[in-house]
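Of the protein chains in this complex, one is absent; all others appear in place.
Presenting chain A:
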Amino acid sequence: MTDASLPKPRSELGEILYHLVRDPLGLAGLIIVLAILASAVLAPWIAPYDPVALNVPDRLQGPSAAHLMGTDQLGRDTFSRVIWGGRVALQVALPTIGGAIFFGLLLGMIAGYGPRWLDNLIVLLFDTIRSFPTVMFALAVVALVGPSLNTVILVIMVTSIPTYGRVVRTLTQSLREAEFITAERALGASTARIMGVHLLPNVLGPLAVLAAMDIPTVVGLEAGLSFLGMGVKPPTPSWGSLLNDGYNLIRNTPWLIIAGGIPLILTTVGFTFLGEALRDVVDPKLRGKGGK
């Protein structure tokens, strides 16, 4: 047997994808997530109507060929608002999770690798932030400074940092005395190099799983705040504001609340499936065993 006859080794990403698509739940999650991402990115091209253009004479129409999900009380096309609402959801979720991962990584690695007093200080900070109920904290901040997309992103990001920071801290602490880190240290590697080159890649996998599982939570939180009128400002479409419109008209026009609820359900299902499958893939002990 020659080298050419051996199967070409897959890259790490390829390996993950390979295992993901072989898992039915992972495949379903991936398809749903990709569909949500695609519809959000392509919203300007695939939404049939301007999501904020008023057309009051056509208000509260039922689903039809012209308006797949009917129209709201201002005659706006609900389907277009659902698609554009996905963009808002991801505009909140991605920077929020991204920011929380960045600061969580930074603080978690410093806490896990740094001196004891710094660890105590950072853990105290995490515990302080986590002691606030997220929704109540978000409502209080929004009530003080007024609702806006940026406020929502900032509030959810800050309250999410401890989740990532604690995971990173624990992983870092378990790795700092590992033989390969001790060896690096003995060879004179700087702290920055040890953290950036050796620790970071080892903690990213679990964080990716956590992030995938967290996205529905963040999307749900944004929708919740927008439902209460504390999220994005009108007339920006948001799944939460769609739910609010639908709730107010639930007895007259139930399709509005259904239209607002479906994408939230799909997002939760999609990212949860994907997160579960990712967890199985990145954890070698679970890989190929169908999870638990």
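Here is the rule we use: a residue touches a chain if its C-beta (ideal position, glycine included) is under 8 Å from a C-beta of that chain, and two chains touch if they have at least 3 such contacts; residues count from 1.
The rule we apply is simple: contacts and distances are computed from a predicted model.
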Given the options "Potassium-transporting ATPase KdpC subunit", "Protein-methionine-sulfoxide reductase catalytic subunit MsrP", "ABC transporter substrate-binding protein" or "Succinate dehydrogenase cytochrome b558 subunit", say which is the protein name UniProt records for the missing chain. "ABC transporter substrate-binding protein"
Of A:Arg22, A:Arg193 or A:Lys233, the residue touching the omitted chain is A:Lys233
Taking the full complex into account, what residues of chain A touch the chain not shown? 54, 56, 59, 73-75, 143, 146-147, 228-230, 233-235, 244-245, 247-252
